[in-house]
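Only a single protein chain was left out; the remaining protein chains are all shown in position.
First chain written, first letter: the chains are A and B, and each begins at residue 1.
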Amino acid sequence: MCLAIPGKIVELFPGSQHLATVEVAGVRRKVDLGLLQDDLPISGDWVLIHVGFAMSKISEQDALDQMQTLRILGEDEQAMQEVRGYGLDGIDERKPA
Amino acid sequence: MASLKPDAATGRVPPKVRFRDPQIEMAHGAGGIASRRLIEGLFAPLLFDSANEPLGDSAALEIAGARVAITTDCFVVKPLGFPGGSIGELAINGTVNDLAVSGARPHSIVVTFILEAGLPTDVLEAEVRAMAEAAQRAGVSVVGGDTKVVEHGMADRMYITTTGVGSFLSGVHVNPRSVRSGDRVVLSGPIGDHGITILLARGDLDLEADLRSDTRSVFPLVEAMARVAAPGLRWMRDPTRGGVATSLNELARDCGLGIHLSEDRIPVRDGVRGACELLGLDPLHIANEGQFLAVVAPDYADMALNELRQTIGGNEAVIIGEVHEQPAGSVLITTEYGGSRIIDMLVGDPLPRIC
Partner (left out) sequence: MRFVDEFRDPEVVTRTAEEIRRLADPSRHYRIMEVCGGHTHAIYRFGLKDILPANIELIHGPGCPVCVLPMGRIDDGLALAQQPDVIFTAFGDMMRVPGTQGSPLEHKARGMDVRIVYSPSDALKLARANPDKHVMFFAIGFETTAPSSALTLIRAKAEGIRNFSLFCNHVTIIPAIRAILDSPDMRLDGFIGPGHVSTVIGCRPYEWIATDENKPIVVSGFEPLDLLQSIVMLLRQLRAGEARVENQYKRVVPWEGNRAALRAMAEVFQLRPYFEWRGLGFISQSALRIRDNYAEWDSEHRFSVPGVRVTDPKAAQCGEVLKGVLKPAQCKLFGRECTPEHPVGALMVSSEGSCAAYYNYEYRKAMAASLAWPA
């Protein structure tokens, strides 16, 4: 149900409209692109592979956005702690668990 | 099975194992829990003399005052040939390695062939040549053997059994009961190459990768390590079927201590990683034919590692973990950020999964 892995399309299979060679960390496999026929990926795109079929295109932009969101997590809190350190605020914070 | 006495050194009673399975399944040959149960529950109590000794890769014999190591192995491989080697090479290197990790210099090998009628001669000849070359590379002599031919449809073309003898390296005494908390776990190089190569070579899964079997003699590496670290060398094993996970679980059970591994220190080549991810396999469960594990006392561990790294073929050696008191009898692996899980032996062969 759930084991799906990101892979990069390295070659669109000649002679077929829906097969591509996908590479995952040094391993290559033919993958069926039929489920992405409404918006076919091209060589170089990353797709999510499940049981030999591409399920979805992976958006590098969304991935980068996610990492960015996560990296700044806690930065707000760090900033708060610095401010508290100056004794400039009167916020009553619950102690962290 | 007679009741087992508590071990004099550790005071631990080995678990009583009974073999109750009504028939033999593939799992019993996979090197995991089922295999161990067969050996401990059927073969050992009925056949082996020293049922109280932990089962090692080789047995130590005393014949007319000389201490000799002896081991035997059988090779049932499909396909016969694969990138990086063939059944013939596996046969020689496998036996050489069993002797090596018992702390013995491999000396001579006898070999038996069970051949399927209809096997083309050139296939057989290729394997025999491969064995001769592997024996020469490993510095062992093949001194005899036997052959039987069985009907077409049996023996998967060719089964090979080898029995090897060797002489113990002086100063080397490996025994799981000598393992202590604080000892380091050394691994000679990247894992999973052989098992994944075989899996891919079978062709059922339609995966391609630039991988080869890692089959080779590990004796030069063992010898190098023993040269500088013999007094601190507690235990060695070659993690074949069942992988590193199985070998270390066997150690954990035999010594009653906990083995802690760091996930980020375990070397895995790209192709192996990719295949394992796609198929839902764990590299720790995959067979290796050219690597070994060693447990070394902390005072000797760095020396052992350096010596390995300076020996040809040992440049990727690494310390992957440590021995602790807890969790007793188990192997625990920790991620870089502190999450941990128990690594168990397999039940049977590793199976690809989709969930």
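Please note the rule applied: contacts are C-beta pairs under 8 Å (C-beta built on N, C-alpha and C of every residue); 3 or more make two chains touch, one makes a residue touch a chain.
These numbers were taken from a predicted model, which means no experiment stands behind them.
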Missing chain: touched chains present in the view: A, B
Contact partner of the left-out chain, one of B:G31, B:G189 or B:G258: B:G258
Absent-chain interface as seen on chain B, which is shown: 23, 25-27, 33-34, 204-207, 258, 277-280, 326-330, 332, 334-342, 344, 347-348, 351-355
Touching residues (missing chain, whole complex) on chain A: 1-6, 25, 32, 34-38, 46, 48, 50-53, 55-56, 58-60, 62-67, 69-71, 73-74, 77, 94, 96-97
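Quick note on the criterion: only the chains that are shown with their structure count from here on.
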Chain A and chain B, separation of their C-alpha mean positions in angstrom: 38
Chain A to chain B touching residues, read off their complex: 1-3, 5, 23-30, 49-52
Chain B residues within the chain A interface of the complex: 206-211, 269-271, 273-275, 277-278, 280, 353-355
